[in-house]
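As you look at this complex, bear in mind that one protein chain is not there, while each of the others sits in place.
Take a look at chain A:
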């Protein structure tokens, strides 16, 4: 019991690191990576201990008591949260270590590590929270930290815009989540907001809450997840968030931000299970996002943007898994994706660190110069493409099998997405590492060990993490669901073989197109310039939002500003002018002549005497 009881300390380590770093200030640049790493390492150690112990423990204290209502803060250790904690702390620790190399020359290193620690604290608090309200608080804190870190290089206007966009777009989803929390508070018996209570109320459609309200709540929760996890149509912030430092992209994409949405749905899964409409919405939006983002990733030129769209696509897979009822598939893919996507981003960071560019048209032939990075990036790419025996294969297979069970159309979408995934990863890998070295690639050097060691660790995880759940072994579903884990289909081979074949086909096409150049994919696209432009601009959603939402909103803003300037400000200035005029008038009475004051006093005295005497006489 001991470790689980101390689980509340897990988020406290990074919080302490944040406080120490903030207190020390910029002069302690050298010790900043060490302090932040110690913080996340402490969390990692305790998380692993808690997970190994494997018991459920929850505790809470009263926070606010108003009349009969009481809000509590507490933590909840169970198999899902302890697994999430381990994933989050592994990735954040490795990112902290990696950043020591990547961000070495940055002026504001202490600030950077402070923000990272706060970010990790927020995510861990979100994971451990035992009620919706607390989760919501940490959810917002995660949003704030992503804003701070995406806009970390705030002297770049693009970074500033991206930070604002990330914050505002996710706020739209947050509004949905807030409404969901309020609705839950309103309709739950005793206004209970804790997850155990939600579990008990909604389990097996007990009828304590109206079915339509349940659907509404589930959809609003999903809206929050859409914002945070970058699902269509609120995914637009994620590619732009690439303006942040690359380790932050790794952190956001793997552990601390986009995973929050998937985790939220997994945490409130019972709500979705109670509503078929909500499940279908999640599944279809997930599947659509998976395909949609994968197709955009095919034509992007920026290494990090390709990876960003691939993250959106993979998050779509996770949502699809949740939508078809496979909690295991979603969490499994969340875990493997965290490892290999962090690996890919750190690899991309290594490339950017060495070449100072992230445009794949300027790169090429880097494989010879940066062997280790190429190897590790390759491992990540294979894992993402879903090639056995890498981790991504097993998790994608779990999702595809679950999709086939519930809806063949979703299965087909998943397969097509897998093909596209393999294709764009092949394009990215071959364009960057294969072929003749470009001028920039010639000058590149391998990154220092402090950057390659975290990548190595992640590569091991990307290779090995898949074996916790295979068609023959259901360790993860047993861990997450206990005895309720569904039995595996009798024929456990068809789906993995199809999945692997499709992924290999994608890689083969990529190899033909970008190494052998026997298929001219880009030429085919060039023949349709409008289609190409459409894809490159992400189906023009950004422009659409600009014209449909941002511009009318700006117009409204200008009108309101005019009202503010001339009506509100006018009233305020009028009041101020009136008071000062009154002051000027009365100030004139103060002429500084003591004798005048004396005269006034005497006159006052006389008046007083006359009044008193008059009253005496009259009465």
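Here is the rule we go by: contacts are C-beta pairs under 8 Å (C-beta built on N, C-alpha and C of every residue); 3 or more make two chains touch, one makes a residue touch a chain; residues count from 1.
Rule of thumb we're sticking to: contacts and distances are computed from a predicted model.
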| item | value |
| --- | --- |
| Protein that the absent chain corresponds to, by UniProt name, given "AsnC family transcriptional regulator", "Methanogenic corrinoid protein MtbC1", "NADH-quinone oxidoreductase subunit K" or "Aspartyl/glutamyl-tRNA(Asn/Gln) amidotransferase subunit C" | "NADH-quinone oxidoreductase subunit K" |
| Contacting the left-out chain in the complete assembly, out of A:449, A:571, A:587 or A:610 | A:587 |
| Listed residues A:497, A:555 or A:602, member touching the removed chain | A:602 |
| Missing-partner contacts on chain A, residue numbers | 586-595, 598-599, 602 |
